[in-house]
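In this view, the complex is presented without one of its protein chains, the others remaining in place.
Now for subunit A:
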Amino acid sequence: MTSPVALDPELDESKPGADKGEQKLEGRSPGQLMWQRFKRDRTGVICAVVVIFYFVVALLAPVLTKLSGTDPYTLYGQDPTYNDTPVLDEFGLPLGWFGGLSGSHWFGVEPQYGRDVFAMLVYGMRTSLFMAVGVTVLLMVTGIVIGLIGGYFGGRTDYWIGRVTDFFLSFPQQLFFIAFMPVVTAFFVDPREETPTYFRALAMLIVLWLLGWMGMARLVRSTVLSLREREFVEAAKVSGASPGRIVRKEILPNVVTPILVQFTYQLPSTILTIAFLSFAGVGFVEPTPDWGRLFAAGSQYAQQDPAFIFFPGVALVIFVLAFNLLGDSVRDAFDPKSGR
């Protein structure tokens, strides 16, 4: 257990003699070291709080919409139940200031349908974030396994894995995403029928996974390649450890750092890719609430109702900014030498 009492002597000792301090530090696990450095980085901590806040919002979307008394599917502008509280004018544009801000519609309403932007945004974040976590974990695991195999076994295995990686890298990514979404969906559902949201999500998962693992694989491969020649691995080999044990006990713990750093960069970029798919009209479709779809709608309404895109956009900018800064902080915490 790390208690404040245990921390204090270490901090004191690190002051007088660099040598002594370092020796003491080496006794701590890299995770503890990183955590200490990270805690001292104020930007990093603030950004971590912001990012966690977004995930909490996504997680609590049903609670939040209960609070606001709205939901992302109801057409407040068309549903006769809400006739006594009109939200749209006769042109289908929101009534009131800045896209129809009001006590019941905190972020305004969507033109034409009158759906609640706040509910659409929190549910949209829920869709995007959950989806992105799933995709990112999947492609990281794939990348790690492939990278480990290539890096550890080397030789011909490594050569062929490298060629396959190169091949996947030569795919025009964005074009591939767009082109294959309908095809992969067609694998599951007859094209003449309506595609359930569930399958759309699965199709996106597959497409993003297929073209997303290469970066991770390369990173892990190059790290493992340099680790393989290190003394402690050779010592393990000489003492008769099996390849499985060497990979698990000697190599993997040393690859965790770059993997975690990569994860904090990969997750926001996956979120943006998912948003991009929905924006291009091949990801989630009506009426599933999704972050990217809000931008597609927003640029469509930009001329008549410029306020619509404001809240989803600002939310995304803050999120990406916080996540990028967090990524830098995590990197610095792990590797204090990487001066910015």
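Here is the rule we go by: contacts are C-beta pairs under 8 Å (C-beta built on N, C-alpha and C of every residue); 3 or more make two chains touch, one makes a residue touch a chain; residues count from 1.
Criterion: contacts and distances are computed from a predicted model.
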Query - Protein that the absent chain corresponds to, by UniProt name, given "ABC transporter permease", "Na(+)-translocating NADH-quinone reductase subunit B", "Zinc protease" or "ABC transmembrane type-1 domain-containing protein" - result: "ABC transporter permease"
Query raised in the report: Which one touches the absent chain: A:33, A:59, A:145 or A:179?
Result: A:179
Query - Sites on subunit A contacted by the missing partner chain, in the whole complex - result: 166-167, 170-176, 178-184, 186-187, 190-192, 272, 275-276, 279-282, 292, 295-296, 298-299, 302-303, 306, 309, 312-313, 316-318, 320-321, 324-325, 339-340
